[in-house]
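A single protein chain has been omitted; all remaining protein chains appear in their positions.
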Amino acid sequence: MKKLLFLLLAGIVAATATPALAQDTIKIGLMCPLTGSWAAEGKDMKQIVELLADQVNNQGGLLGKDVKVVIGDDGGDPRTAALAAQRMATRDVAAVVGTYGSSITEASQNIYASANIIQVANGSTAVRLTEKGLPYFFRTCPRDDEQGRVAVKTLLDSGYENIAILHDNTTYAKGLADEAKKLLDEKDVNIVFFDALTPGEQDYGTILSKMKTKDPDVVFFTGYYPEAGLMLRQKMEKGWDVPFIGGDATNNPDLVKIAGNKAAEGFRFLSPPVPGDLPTKEAREFMEAYAARYQSTPGSIWAVLAGDGFRVIVEAIKQTQSTDTQKMADYLHKEMQDFPGLTGDIAFNEKGDRIGDVYRVYRVDANGNFVLTE
Amino acid sequence: MEQFFTQLTNGLAVGGIYALIALGYTMVYGVLKLINFAHGDLFTIGAYLGLTLLTSLALTDHIGGLAGVLLLAVMAMGLVGIIGILLDRAAYKPLRTSPRLSAVVSALGASIVLSNTVMLVYGPSTRVYPQGLLPSQVFYIFGLPVPVMRFVILAASIVLMIGLYVFIQRTKIGTAIRAAAIDQDAARLMGINVDRVIMLVFFIGPALGGAAGVMVGLYYGQITFTMGWTYGLKAFTAAILGGIGNIPGAMVGGLLLGVIEALGATYISMAWKDAIAFFVLILILIVRPTGLLGERVAEKI
Partner (left out) sequence: MKLAAGRIKKPAYGAIILLWMIAPLFIGKYWTDVLNNVAIYALLGLSLNIILGYGGMFHMGHAAFYAVGAYTTAIINTAWGVPVLWLMPAAGLAAGLFALVVARPIIHLRGDYLLIVTIGMVEIVRIALINNVFGITGGANGIFGIDSPSVFGFQINGIVAPAHYFYLVTAFLAITIVLFYLLENSRFGRALKFLCSDEVAAEGSGINTAGYKLAAFVIGAVWAGMTGTLYASKMGFISPESFSFWESVVMFMIVILGGSGNIAGVLLGAALIIGLPEIFQGLQQYRLLIFGLALMIMMIFRPQGILPPKPRSYPIDKLEKNEVSL
């Protein structure tokens, strides 16, 4: 038995250590969290990018070559991500898509920059990532300050006067909450509550009770969908009917499953448009292909944004007819205009940030569907 | 004052779950002096198995809501208990005579294996229990709304705990467990089958964890493969707080931890909630080095 286990382990090591060295492919890297707390996002990212890569290959590939997706697991942790990036940089990829968390992306940024590899992040919204002047860094997601602006506009347009802001102390949620608070303070709006919950728990009764004593008109929650779903449910249970508005990390169909249709009804959130809401051919075809292959719809908007990252890289290679980093970067910075992405039109500014009004306001209807307002 | 009572009930509901998981830690520790870091993941498995049973057997359709839920909980408990015995055989039994910390590392390895197995089998995304199985009425106590399920959860935890306590204190098998906890060799000389006792402990502890998993799934609705680590750490804290190895200690520790968290979050700071709980734990241990109800146990390293 013991010997058998050892042999098994040895076999696994040997099997994984053999690299494929085909030169007639164009390799595009995908760095995503396949293990750890964000593994759900990573799995979706992987599925979407692999699907899109297969589509490209079925249509004859790129520059006459097949596209191969090289996947690295960043584990949702900066140290692991730095190693994953070092590994990716040695594997001769034309460009890299990813990753999800801002601090995770930050750990990899300098590695790709020094290896002259284009990186298109998909879920890293922290403002400072594109303020460093890195020439080859792009992102398909909007920034925290952009979302903060839209959030405050939505809150004010709805006529709320006493606002509670709740975040979860992650880089992303805290950043968005701080942005919103700053803008609301400038407008002299009364913020009656500003605090953080501990993500990953199940019972938020304590927090809801505490917020209730402050009697806000609305709660703006900047964290993620599991906590949002639980709070909606527990809030209804307590018979408290304050409206909730969420940030884009609450855009996930599971939110409604967790909360239940009745509790989720009326919940609003900000998000880039989901592919199902876009009239474009690309978005519709993508949704159909995804449903056909995985029998589901993509979980979160961030994974779809990874798909967009992949698509802009493919487009850059196609248009420049090369995998030269400088040429591709020049194309992405200057020439790409209104590229039809899965989440709306895509263009980048000189910092590598996505241009344009990306955010929409969604509302959950009585059947638990996300519908566009406006 | 109103706030205080509301938060007290919030804390007790969470504390009941902590206590139930803490019992598994404490039982295994009592007999084997082993910190079973994989215990939290057994709790997760309970929640996931409960979901599978619930959706595949449709029990609640056949025999009605409450009976279905009860039967489901019993089945999940049995399965998790069996997994607990297997875990002991695979990860801990070979290390019975080794240094204690070796078994701790093996337990950490087992925890990685179990949580990643759950991730690979059920997928990494959040899973959701079907809704509407449980009554959603709200009680009014002195005019304060308290969801009825919070009482049910707390009551279920307490019933299970009292049942366990009576089993340990009043039955013959319970006496054997207590004897093995005090001195395994002496227990063996008295004709107690210590291996059988250990097996039983590794059945009951995980089964209670599994029950807590099903309760969390049914009540909160949402389960993830990483939740065992969070709950496990909290339950371990609760077990130590009450005095590890001591069954009433685990109950008191769990409920107290839940209340400390709720009140700390309310009156001091929400973002510092866990830090406050740990701070109180450290203060209590400085004053009472073996926990609230723990007796001084001889140290063997």
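The letters A and B name the chains in turn, as written, and every chain counts its residues from 1.
Operating definition for what follows: a residue touches a chain if its C-beta (ideal position, glycine included) is under 8 Å from a C-beta of that chain, and two chains touch if they have at least 3 such contacts.
What you see is a predicted model; the values in this text were computed from it and never measured.
Remark: the omitted chain is touched by one listed residue; of B:Phe151, B:Tyr165 or B:Phe278 this is B:Phe278.
Note on the undisplayed chain: of the listed residues B:Leu120, B:Ile141, B:Val166 or B:Ile182, the one touching it is B:Leu120. The omitted chain makes contact with just one of the residues B:Thr52, B:Thr175 or B:Thr290: B:Thr290. The residue from B:Leu8, B:Leu57, B:Leu95 or B:Ile158 that touches the chain not shown here is B:Leu95. Considering A:Leu83, A:Val97 or A:Val120, the position touching the chain not shown turns out to be A:Leu83 (whole complex).
Looking at subunit A, the residues touching the absent chain are 2, 5-6, 9, 12-13, 15-17, 34-35, 39, 42-43, 71-73, 77-80, 82-84, 86-87, 89-90, 102-103, 106-107, 110-111, 114, 126, 128, 169-171, 174-175, 196. Listed for subunit B, the residues touching the missing chain in the whole complex are 29, 35, 90-91, 94-95, 97-106, 108-113, 116-117, 119-120, 124, 233, 236-237, 240, 244, 269, 271-272, 274-275, 278-279, 281-282, 285-286, 289-291, 299, 301.
Note that in this section only the chains that are shown with their structure count from here on.
Rounded to a whole number, the gap between the C-alpha centres of subunit A and subunit B is 35 angstrom. By the touch criterion given at the top, residues 35-37, 39-40, 42-44, 169, 195-198, 200-203, 205-207, 209-210, 213, 225-226, 229-230, 233, 237-239, 254, 257-258, 260, 299 of subunit A touch subunit B in their complex. Put simply, subunit B touches subunit A in their complex at residues 3, 6-7, 10-11, 13-14, 116, 119, 123-126, 128, 131-132, 136, 138, 145, 147, 149-150, 216, 220-222, 224-227, 230, 261-262, 265-266, 269-271, 273-274.
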